[in-house]
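For this view, one protein chain was removed and the others were kept in their places.
All chains are identified by letter, namely A and B, in their written order; residue positions are counted from 1 within each chain.
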Amino acid sequence: MWRVIKSVLAAFFGVQKESRRHEDFSRGRASHFIIAGILMGGVLVLLIALVASLAAR
Amino acid sequence: MASHLPPRPTPQQHQADAGGMAADDHHHGPRGLMRWLLTTNHKEIGTLYLIFSLTMFFIGGIFAMVVRAELFQPGLQLVQPEFFNQMTTMHGLIMVFGAVMPAFVGLANWMVPLQIGAPDMALPRLNNFSFWLLPVAFALLLSTLVMPGGAPNFGWTFYAPLSTTYAPPSTTFFIFSLHLAGISSILGAINIIATILNLRTPSMRMMDMPLFVWTWLITAFLLIAVMPVLAGVITMMLLDINFGTSFFNAAGGGDPVLFQHLFWFFGHPEVYIMILPAFGIVSVIIPTFARKRLFGYASMVYATASIAILSFLVWAHHMFVVGLPLVAELFFMYSTMLIAVPTGVKVFNWITTLFRGSLTFEPPMLFALAFVVLFTIGGFSGLMLAISPADFQYHDTYFVVAHFHYVLVPGAVFAIMAAVYYWLPKWTGHYPHTRLSQWHFWLSVIGVNLTFFPMHFAGLAGMPRRIPDYALQFADFNMITSIGAFMFGASQLLFVAVVVLCVRRGEKAPAKAWDGAEDLEWTVPSPAPLHTFETPPHFEPHRH
């Protein structure tokens, strides 16, 4: 679980170690990454919205 | 992923396909015009797309020349404002939907199956249908020019209510033609996804795919996500115009700003649809002529996906002055600034790929390098536009026109030209004429900068976009821009000459036309026979 989140975070950041990526692609399930990616996309939206509404105060 | 892979092909299969490739080069179907009308071959359909796109590029280009001729000096000389507005509108629509998008679909048709070792697209009949929708759609769109009341005149962004209550009668035809083009795009995208996911040669995993294939896969998902939104918004326009609804009519309780939200929810991913495949092309060409593997392949894929996701979160940066609440301004400013990060990563990766390579400057490389420099300049002005308070000054001026032309002309269009020069040997069996290609390149580069760089200054000095006549202080910039535009337009005739010459004759190209090229398309003969990879080829991934 934590491994999936870390990989998705790396994808959002855009940098990933080749070995790590290799491991993900040989051992992980695609569906896990896709679900985690969508959820964390939502988290990103909420995060930006939160920063924006705090800044707008 | 790995558990779903079919078994690797045996060496026997591999040898058999090498023999089979060249053998089946004769054609079975009808001949002449019917051959092209009924073809289901990905290479022929790819060629059709590319020819169509080139035709539209010239038609849209002529409209741009009319615009630049009128703007050569202040005052109304050649055309009246009504016609000028039709020209700017048609120029935008034709270039976006008729030239750039079909060109990328054409390249995908030709090269995606070849790069992944597939015999054809996954859905060949659908492929034929998606292409032939386009000539119909654009014939309809162009025919509005001779209709009473004239062609659409409300800009390619067709903001309501100018495009509904106040629009010319031909708007209904415009809506229908855009529906057809949208259906074509969606079907094409479905086909590309199906091909990439199902027809890869068994030994090629997702993370082995060339970046052109990766970027197109992501682009195809973007297309499927946003083209229905465009279809929705133009249908609402249709209802407002013909059936008395008031989606965008304030007098009936509608909301003109709703139109802009819907349009840009489509429109912003749309601009990435026009640039992501270009990223893919450049990421394939630069390593070839640097004779060095692409730096940060995985990061490139991730950055593409990241840009695609963020592209859904930034649409209202096109609407900073429409009266958004403060929180929304801040949200869209922050999310837009975030997009600069993955885009920057891409540029850094390309440059690091060049670093300590072994560089040569064949025509495709020249265009790819010009892409990197000039697209980055477009990226810089994009970053400036993201700063919402400053956008109150930039918005709807020539600064914006300069920005999006930098990312679309020396961006998307140069990438398409780089791709054409890169793959022409594979398509025709001949190298493009070197001298002529270099002339084309240098005239285009000079022309494009002469055209679009002064627009930055005109915009900052206060010139709004979409005006047929302007105040005297903008005269110098506009004259330079017009001269550059005529130069750029004329030099594209050289491009046609290069392509036509290359089809007919030229230095013979071997199967592997560029010595640094690695991908699967370079294992089939040049010109590529009509049918290739009828059995899956063996693919040797880079050792990591």
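Please note the rule applied: a residue touches a chain if its C-beta (ideal position, glycine included) is under 8 Å from a C-beta of that chain, and two chains touch if they have at least 3 such contacts.
The definition used in the following text is that contacts and distances are computed from a predicted model.
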Report summary line: According to its UniProt record, the missing chain among "Cysteine-rich domain-containing protein", "Cytochrome c oxidase subunit 2", "Nitrate ABC transporter permease" or "RNA polymerase sigma factor" is "Cytochrome c oxidase subunit 2"
Query - Options B:L197, B:V373 or B:L493, residue touching the unrepresented chain - result: B:V373
Report task. Can you work out which residue in B:F57, B:Y334 or B:F452 touches the chain that's missing from view? Result -> B:Y334
**Report entry** Which of B:T40, B:T55 or B:T165 contacts the chain that the document leaves out
**Finding:** B:T165
Query raised in the report: When the complex is taken as a whole, what residues of subunit B touch the one chain not shown?
Result: 74-77, 81-82, 85, 148-149, 153-155, 159, 161-162, 165-166, 168-169, 250-251, 254-257, 290-299, 321-323, 326, 329-330, 333-334, 337-338, 340-341, 344-345, 347-348, 351-352, 354-361, 369, 372-373, 376-377, 380, 383-384, 387-390, 392-393, 395-397, 442, 446, 449, 454, 457, 460-462, 464-473, 476-477, 480
Query raised in the report: Please identify, in ascending order, the residues of subunit A that touch the omitted chain?
Result: 13-18, 55-56
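One rule holds for everything that comes next: only the chains that are shown with their structure count from here on.
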Query raised in the report: Using mean CA coordinates as chain centres, what's the subunit A-subunit B distance in Å?
Result: 28
Query - subunit A - residues contacting subunit B, complex - result: 10-16, 18-19, 21-22, 25-30, 37, 41, 44-45, 48-49, 51-53, 55-56
Query raised in the report: subunit A touches which residues of subunit B in the complex?
Result: 1-2, 205-207, 296, 298-299, 302-303, 305-306, 309, 313, 326-328, 330-331, 334-335, 338, 341-342, 345, 544
